[in-house]
Structure formats: C-alpha cells, structure tokens
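Complex shown without one protein chain; remaining protein chains in place.
And now, chain A:
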Amino acid sequence: MTRQMTGAKMVIQALKDQGVDTVFGYPGGAVLPIYDEIFKQNDIRHILVRHEQGATHAAEGYARSTGKPGVVLVTSGPGATNAVTGMTDALMDSIPMIVLTGQVPTFMIGNDAFQEADTVGITRPCTKHNWLVKDTDMLADTIHQAFHVATNGRPGPVLIDIPKDVQFATGTYVPPKEARVSHYAPQTEGDADMILAAVEAIEEAERPIFYTGGGVINSGPEASAVLRRFVGESGFPITSTLMGLGAYPASGEAWLGMLGMHGTYEANWAMHDCDLMLCIGARFDDRITGRTDAFSPGSVKVHVDIDPSSINKNIHVNIPIIGDVGAVLQAMYDLWVKRGRKTASEGVKAWWTQIESWKAVKSLNYTNSTETIKPQYALERLEALTKGRDRYVTTEVGQHQMWAAQFLGFEDPHRWMTSGGLGTMGYGLPASIGVQIAHPDALVINVAGEASWLMNMQEMGTAAQYRLPVKQFILNNERLGMVRQWQELLHGERYSQSWSEALPDFVKLAEAFGAKGILCSDPADLDDAIMEMLNHDGPVLFDCLVEKHENCFPMIPSGKAHNEMLLGDASTADAIDSGGAVLV
C-alpha cells in the first residue's frame, strides 16, 4: 500500500484501521473531499441523518450499546455548531465519540470566510480534547491519537477540525501502530494499600451497600461480571444510578432499584443509613446526594473512579481508589476471597431485615385507572410484553425517562441509553437509530415524551430511509410533564408555558414519514396495541395518550436529604422550601 495519499483518503484509511464500520454524518462544502472518498469505498457505512445533532446522539447510542466509539462527520460552521449539544451530552455522560469537522482552507482561517466558525474554540469546553490539523502529514497521526484519547481513561468526545486544503493535499499516511505514542495514559490499576483498606472495611461492615454507576458500563462486560460475583457472594445490597442500570440485573436478589431524586425508598434509605458505601464508577451527582451535608452521614465511603477529579468533588470520601472499575473490582474481589470471604454476616442479616421493611413501603406504587392509561402502567405492560427479548431501550428526557428507569428492568449492561448528565430532550430518537444500526436484529424502543420527541423528529426520515424498525413509544401527556410537575410543587400550580399545544396527529405524521402509526388511549386496548407495535417489521410511532397530570414519585425535593423523600401526592404540600427552589 502506498503511504502517499490525500488527506481525505487518509481520513477513511485511518477510520478503517481503527476498526470503524459506521459513520453518522451530514455533508457540506468543507467536507466534500471526504464525502468523495466515502463514495469510492464500501467498508465504512455512512448513515445520513437529518440534522447534525441527530448524528451525535446516534453516535452516542451506537457507542453506549456496543462499547465502541461512535464516529460523526459534519461540515464546517453550522454543521459543527449543530453538533455542540451532542458533544456536551457525550462529555457529561462519558461516551467515547470522534467528531470530524470540515473547516475552511487554512489560508482563509480568521477571515470570516463562508461557513467559518472557530470550531476548536467553540468546542474546547465540550470535548475531552480537540485538534485543528493544519498539515496533511499530521492528519493520520492525529486521528489515531484522537481514538486513543476518546477511549482511554474516562471516555469522552474528541473533535478533529480538518481544513479543506488539508483534505485535498497529499501527505504520508501513518498506520495506528506507528503513530506517535500519546503520553496520555490514565492509571487503571488501583493502589494496593487502598484496596486492602477497602477489603477490610467490607469484612467489618454491618450495613454495607454497593452504589454503582456509569463507570461500570464504561469499563466493559468484565466489570459487570465481577460486580455480580462480588455482590452475590458478599450478600450486600446494591443500587445504581440512572447511568449504571443493567450492570447488575434488575431481577437479581440484591437489587434495590435506582437511587437518587426519583429512586426507590429502599435504595435511598439504605444509602442514608449505611455504614459502608462502595461507590463504584459513580460520581456523587447532585441527583444522588440531595443535600450534601446530610448525605449518608454515618458511613465510611470507598470511591473507585478512573478520573481523579471525580474524587472528593462533591462528597468527601475515606478510601479513594483511582483506577478502572474492572481492574480494581477484580483486585478487591481476589483479595477478599484470598482472605477468606469474610463478612459481618450477622450484622448484614439484620441490615437486610431493615431493608425489607423499607421495601414493604412499595414506593413505586401508583393508583391505576380503567379509564385512562397511567404512564407507569403503560411501561409495566411494555416490560411484560418484551421480557426475555433481545431488547435495547433509549429515552428522551422528562417524567417518562424516570418512569422507564423505575418500571423497566435491565438485565445486562449496554441495553439502556439515556441522557443523564445534560438531560438533552431530543436524545432518544436519534440514539435509538444509532443502537438499531449497531444491532440490526434487536428490538430497539425509544420511550419518549411528546415534547422531547418533537425536538429531533426529523430523524424519523433517517429511520425510514434505512428501514430501521425502531419503536417510538411516546407517553403523550400533552404537557412538558417534568416541568409541569416542578411548577405544581414549587410554583403554586402556575403552569407557565408547560403545555404541548398544537400537537401533530402522530399517526398521520408516522405515515407521512412512511412509518406505521398507532394510537392508543384505552387501557383495555393497550396490550394489543403494544403487540401490534412489536410485531410490525419497520419503524413505528406509538402515540400512547396517558394521564395528563400524573406526578413522578418517589421524589427527593431539591435541597432535601434522602430521608425526606416524597412518596405520593398527599405528602407534597410545602415540600420544597425557598432554599431548595433555587436549585435545579
């Protein structure tokens, strides 16, 4: 193979050498040479989205469901700025993503040229790292480094800005093995002394809890496997953040459900009252901690995280272990086994008795209805009717997202794609497309709210074009439900601008896109309608008309502690004080 080639060809060659099979993108003037190379080959599949934001979320869905980085290709200026939300989303949720942007030719940079934007400047704070490549000889090297940075340590989005003249010029291609070695090499093995301290704490704890997060998913299937073994053999209870669902199976005996603002009663109380908290790949987000000075006051805290800046950021921990979840958990587990698998079993037994009493509160209970479909009921039926299938779920952002986390059970990692850190409405539809591309035969469902879904609804065209049988399951309450809930609790039921007015006829909309539309409003028809959706071999838009003013409980109001959670409408009067009202 000749090493001399154009920059545009180099891009394709480098992607191939990095094992990329799919690129999500949208063409424009500044990337035409690269699109020309895409045209001339068949190894890499290009998925034409309808908006660059869609490309980024599709790449996120692809990445989260495969563990491989997602790749995006967009043009300069508006192409790049449209990708900003998705990059920020990926940064917040630690999703590996490579974004390639076209740029005006080097000699025009800084002249306010047509479709020029300071892309590396704009995206500096929303990428893990970014590069402007001004020399074709540096291009391949930079792309290989970009993959290294995106996938090592705490994963995240990276961007490479490629001026058009660099794409046209000829340079020398460098394969991955010969690329400059980046000094970027985060620590993966945990400190032995700290691991010993953690194991000693495990042996002595009477009220332990595993609090796991997205880092377990990031670390890969081995991390989930050792976590399951550890939880099973120790008999400790486990809860997870929104981002970590599926690392431990929802059907597992030790599972307490999700924790946090909309987590279960038992998970939050156990976090509050535990004496040992094993935080594994989670980052003490404010949705988890509530009031930080009242957060789990009596516990020793172990924190395993690959990013030193996650340690002691929000919560002071006693035993910090910097490293990869998989490697550290394995080392902890091995040491614990070597020392005889000791636990304070009497204490742990009593702890479980306590936990059972919290479980008995049945905090996810809701009042069902025979007249209207309760959103929780719709999800319970969806769960029942899809159980055991090879199922992937994405969501939009809002109440429906929280209900999906509460009512759908995830048995395996990489099956749950949601925008947690940024909370990006419009994430779910394109993400479901990315997932379906990666898993053509799987059942892919986007649990959506009507308002979120409309934010990137143009991507229905992408689903239709590539015949992607994604199921868009819209819990349509004709409200910006989560906003409305906060207005009810915090702003005296003044529902300012939280209505979804002038909604489209979703069935007709589906048909206009060449997809199937289903409308369901009667609980009695729900099962049949869901089966119709599941049995249809093609994209489906399911308009599920649900109760309009249902609230999502449990809820820990902003600024409150875990043991001050609200369970249902009766307890909500004056729930949030003025101090809490300033928080989001």
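Here is the rule we go by: a contact is a pair of C-beta atoms (placed from the backbone, for glycine too) under 8 Å apart; a residue touches a chain by one contact, two chains touch by 3 or more; residues count from 1.
Simple rule for what comes next: contacts and distances are computed from a predicted model.
Have a look at "Cytochrome P450", "Acetyl-CoA acetyltransferase", "Acetolactate synthase small subunit" or "Glycolate oxidase FAD binding subunit" and point out the UniProt protein name belonging to the hidden chain.
Per the UniProt record, the undisplayed chain of the complex is "Acetolactate synthase small subunit".
For the chain left out of this view, which of A:Gly121, A:Pro175, A:Pro440 or A:Pro504 touches it?
Of these options, the touching residue for the absent chain is A:Gly121.
Of the listed residues A:Lys68, A:Arg229 or A:Lys313, which contacts the missing chain in the full complex?
Only one listed residue reaches the unshown chain, and that is A:Lys313.
Looking at the whole complex, which of A:Asp165, A:Glu200, A:Asp286 or A:Glu383 touches the chain that is not displayed?
Candidates A:Asp165, A:Glu200, A:Asp286 or A:Glu383; residue touching the omitted chain: A:Glu200.
Contacts of chain A with the missing chain: which residues?
Spelled out for chain A, the touching residues are 120-121, 124-125, 128-129, 132, 149, 153-154, 182-184, 186, 191, 193-194, 196-201, 204-207, 275-276, 300, 307-309, 311-313, 316-320, 344, 347.
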